[in-house]
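The complex appears here minus one protein chain, its other protein chains still in place.
Chain nomenclature is as follows: A and B, assigned in order of appearance, with residue numbering initiated at 1 for each chain independently.
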Amino acid sequence: MTNKPLKARSKEMLKHIRRDRELLLLFIPCILFYVIFRYGPLYGLIIAFKDYSVFTGVLGSDWVGLKHFIKFFGNQDFWMLFRNTLLLGFYTLVFGFPFPILLAVLLNEVRVQWFKKSVQTLSYLPAFLSVVIISSMIIDFLSPTNGLLNQLLAALGFEKKYFLADSGWFRPIYVISEIWGTVGYESIIYLAAIAGISPTLYEAARVDGATRFHMIRHITIPGLMPTMLIMFILKTGSMIRVGYEKVLLLYNPMTYNVADVFSTYVYRKGLLESNYSYAAAVGMFEALVAMVMLLGANAVSRKIGGKGLW
Amino acid sequence: MVGARRLSVFGVVNALILACVAIATLYPVWYIAVTSLSDTASVVQGKVLLFPKGFNFDAYAEVLKNKLIPRAYLNSVYYTSLGTFINLLFTAVAAYPLSQRTFFGRRFFMLAIVLTMFLNPGIIPTYLVVQKLGLTDSVWSLVLPNAIWTMELIILKSFYENMSSQIREAALIDGASETRILFSIVIPLSKPALASIGLFYFMGHWNSFFLPLIYLNDKDMYPLQVVLRDMLIFNTENDAGLVDRAALAPQALKNATIVLSMIPVLLIYPFAQKYFAKGVMLGAEKG
Partner (left out) sequence: MPKKRIRMSVILSVLMLMLSACGGGGGKAPAEDQAKAPASNNEPPAAASAAQYGDTGGLKLPLVDEPTTIKFMLPSNSSKIGDDKLIVQELLKRTGIKVEFQTYSPQTYQDKLKVVVASGKLPDIFIGLKPAELKKIGQQKGVVAINEYADMLPNFSKLYLQENDWVIKSYGDQNGNIYTWPIYDLNREVNHGFLYRKDIFDKNGIKEWTNTEEFYQALKKLKEIYPDSYPYASKGLAHIFGDWSFGWGLGNNDNYPAYYDEKDGTWKYASVQPEHKDMLDFMKKLYNEGLMDPEFLTDTQDSWTTKMTTDKSFVTWDWIGRLDLFYNQVKEKNPDYNLRYANPIGPTGHVRTLPKVSDFSVAVANNKNKEAALKLLDYLTSPSGGELMTVGVEGVNFNWGEDGRPVYPELKDLPLVDIGVLEDRYGMWLEGAYLRPDKRSVYYKFSEKEQEAQDKIMKEDKREPFDPILNFTDDEISTLAELQTSLQKASEEFNAKYILDKSYGDAQWEEFKKSISKQGMDELIKIYNDAQKRYDAAK
């Protein structure tokens, strides 16, 4: 940042704009979109600082400052909820991250086209099932009396177990079912990225006599690196946003202590009292945490791969 | 390719793993399809496992009897194709300037865009904006407020960035405009990425039922998911117990609606799948 006089700097800026004018023109629809539909409604965020009533509207409702935040942080269960939310998101991210990549890599190695396409299509099927259906299936699958899993265990000589009532099993069940549900869907990005790797690299390696593992390690994986980093950063940013639906359907009194998260708590409270403002305050807190995590992940990514989101 | 003919250990193990994945993801949907073709009593009694029992199309006949369905199907097709087209158009264009390192204001724009991923004011303020623009009760309320998904934008931008800059520079020297480069070079070379985010957008539109319910008031405009869900209540428990409709809908009926909403997408899917194939990017050398 040279200390040029203001006039010179603004002249430079104008030159820059003129040079990029076509790009800026192309970018205008995007700017319009974000301004109108993303930043426009943002005034609604202030309801976190108000006692919002749908009738009096955002501007007309009373200002209450930090009242909701204080209530939220002061709640006796706050730290438990925070821990549960963070851990659930964290485990889902850390354990779930490698699988779509693995699937994409393995699929890529298949030579028989019909097999490759079929497996890829089938892996995608869970994306059609709503969270309600998936949760019902999980409950049935894990039933302690006649669920498939327990029948299998019994056949192998093990004792049947009531998994859903065991708080130690809640997180694994949640994470594994998340992986099952999203692995096919998410592998698509990586498959597309692999498609972008120049085939000549593979050709050259083959000519040099490289094994498949070697090619995976030295061509496929590095080729996927940029995509992996971006996905990792983005997912870290959304880690804390654990949705209420699936947890609500899968938890029960025996697993409340590990399963209850911010969103389910807000949901239950909302059944007793209209709490838009409170929910907005909780949402803001989650957003803050998410931002911090994203910036952190971005910094880490820059250190590893030299690139971040910007 | 190494081991194209020979059965390598790697190949076999790989195939086994993938087969397991395929079975694990297939079975639940298979079960749904199979029960939709079975008679209620067998389903309720848990006798249906792998194949339909009491094979019949009754559930499908029941669903298709609803006069709203054909119209709803058309609506869904319309909203989804228009929506996906707009999504891809906006995203593909917006990602291009962002991918140029020297783009004026790039960092600022990126920051502003990423920020929106965290700031979600909720349904009411967004609804009010859409309403003020006069978009409610039209397809545009479903298509414009979600024209760009930030995650997809960032993914595509990253894709563009990984493309070789030599071609662009060569084209610039030849006097091509940025627009020309974007549409004649960058976009064609990004087919895999566009296909994959296109698929995400597609599924987003096809599965959506909440937004249509909020923004549309004319029931003739309802898409498929809304009509199907209206037909059954999956999990509501009416404690006053006036009418427990959920109990009246046999499982076969519920599952038939799921299958019916899946079929169109599964038909399109192979078409999009083509673009994930390797070799599409011939000639796009990484600089």
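By definition in this document, a contact is a pair of C-beta atoms (placed from the backbone, for glycine too) under 8 Å apart; a residue touches a chain by one contact, two chains touch by 3 or more.
Treat the numbers as computed from the prediction; the structure is a model and nothing was measured.
Student: What are the shown chains in contact with the chain that isn't displayed?
Tutor: A, B
Student: Taking the entire complex into account, which one of A:S10, A:T56, A:Q151 or A:T200 touches the absent chain?
Tutor: A:T56
Student: Specify the residue from the set A:H16, A:R206 or A:K269 that touches the hidden chain.
Tutor: A:K269
Student: One chain is left out of this view; which of A:V110, A:I139 or A:L153 touches it in the full complex?
Tutor: Residue touching the chain left out of view: A:I139.
Student: Which residue, B:N14, B:S38 or B:N75, contacts the hidden chain when the whole complex is considered?
Tutor: Considering all chains, including the one not shown, the answer is B:N75.
Student: What chain A residues would touch the chain not displayed?
Tutor: Given the touch definition above, chain A has residues 53-57, 71, 75-77, 136, 139-140, 143-145, 162, 164-165, 252-254, 256-257, 260, 265, 268-269, 272-275 touching the missing chain.
Student: For chain B, which residues touch the unseen chain?
Tutor: On the chain B side, contact with the omitted chain comes from 40-41, 44-46, 67-68, 71, 74-75, 77-78, 81-82, 85, 89, 123-124, 127-128, 131, 183-184, 187-188, 210, 213-214, 217, 219-220, 226, 229-230, 233, 235-236, 240-248, 250-251.
Going forward, only the chains that are shown with their structure count from here on.
Student: Considering only the defined contacts, which chain B positions touch chain A in the complex?
Tutor: Going through chain B, the ones touching chain A are 1-4, 8, 10-11, 14-15, 17-19, 21-22, 24-26, 28-29, 32, 46, 90, 93-94, 96-98, 100, 102-104, 106-107, 109-122, 124-126, 128-129, 133, 144-148, 151, 154-155, 158-159, 161-163, 177-179, 182, 192-193, 195-196, 199-200, 203, 207, 234-235, 258, 261-262, 265-266, 269-270, 273, 275-282, 284-286.
Student: Chain B touches which residues of chain A in the complex?
Tutor: 13, 16-17, 19-20, 22-24, 26-27, 29-31, 33-34, 36-45, 54, 58, 103, 106-111, 115, 117-129, 132-134, 137, 146, 180, 183-185, 188-189, 191-200, 206, 211-213, 226-227, 230-231, 234, 237-238, 276, 279-280, 283, 287-288, 290-291, 294, 309-310
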